[in-house]
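Missing here is one protein chain; the remaining ones are kept as they sit in the complex.
And then chain A:
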Amino acid sequence: MANKTNKLKFLTHPTFILFLVFVALNLFFAFSTPRFFKLSNYMNIIRQSTMIMIVGCGCTFLMMTESLDLSVGSNLALSCMVYSFLVVFGIPGLGIGPLPLWAAGIIVLIIGGLIGVLNAVLVTRFDFEPFIATLGVMYIGRGLALATFDGKSIRTGFPDGFEVIGNDSILGVPYLFIFVFLAIVIFSILHKKTLLGKHAIAIGCNKNAAFFSGLNPKRIVTRLYIITGCLAAFAGILTASRLEHGDPRTGTGFEFTVLVAVLLGGTPLSGGNGTILGTVIGALIITVLGNGLNAMDILKFWQIVFKGIILIGAIVLHSQLRARRRNALIAAGTKA
């Protein structure tokens, strides 16, 4: 009995079950519409889920520590706008003309990091609830994004090469894929192999024990907010390049899409648990859902309804799995 359960243990692993859900969803769409099951469409799906995955890496870590970041959507929009503005106009106030792409990129990443600092200061120094703090910063960021160019989009005047990282490929592999792949690898290593990951999990698992063990939760959470801010800024740069325009209204609702992906991926709001792989599958499920429903010509409104249903279903699934796992472990523990 014990042997059998050990061998089949992966079958009840939440990430595996999530993967099954993903496969089932694909099969459903493949049989429902001829437009879905094509290589070109899958390339599209990965492209669409890129930003969710990149930002989701940071948000997964934050949520492991029982925090969250609602400002990532407006951070993305602000970065998208500022990046476009810098490469088209430069900094007119200082008499600086259009900046090269790399310089604009660095400035935008720094601004993204500073938004992370703002979140972190509110949460760790002033003891704001992460939800409230990052909600406030979300509005600030959105306002600044709109203010950058008087609420208008920047559509012309981009230098050569602006669209490369968002659209081009190297050896047949789109740059976007490479970035996503790198993000997944780097953050999986951070999760499993570094102090940051171990401490993030430990803090989310038991704040008191972390305190008595001499961990520094504030420092860890601060770093994670900064990392997440930079990731959102990077996603903003990629968005500008991909769309080939700076749009202050982009990324509206993005923070919740990321939140849903992370929750789907098995990182609970209560922290202490979670995987990057889970978040990746979560992001794919959301994107496939949108893409597939589109291919079936189902209206956008209904897609939103489905997104909500999927989220609620995922939370129920995860809490059921967790309860079952706990009971199994307790049963095993009392036998031992």
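As a working rule, a contact is a pair of C-beta atoms (placed from the backbone, for glycine too) under 8 Å apart; a residue touches a chain by one contact, two chains touch by 3 or more; residues count from 1.
The criterion applied here is as follows: contacts and distances are computed from a predicted model.
Q: Looking only at the UniProt record of the hidden chain, which name from "CidA/LrgA family protein", "Amidohydrolase family protein", "Glycolate oxidase subunit GlcE" or "Sugar ABC transporter ATP-binding protein" is the right one?
A: "Sugar ABC transporter ATP-binding protein"
Q: Considering the whole complex, which of A:Ile189, A:Ile304 or A:Ala323 touches the chain not shown?
A: The one listed residue touching the chain not shown is A:Ile189.
Q: Of A:Val123, A:Ile184 or A:Ala202, which one is in contact with the hidden chain?
A: A:Ala202
Q: Hey, which of A:Pro248, A:Gly272 or A:Gly290 is the one touching the hidden chain?
A: A:Gly272
Q: Using the touch rule from the top, list residues of chain A that touch the missing partner.
A: So the residues of chain A touching the missing chain come out as 189, 192-195, 198-199, 201-202, 205-206, 208-216, 272-273, 329-330, 332-333, 336.
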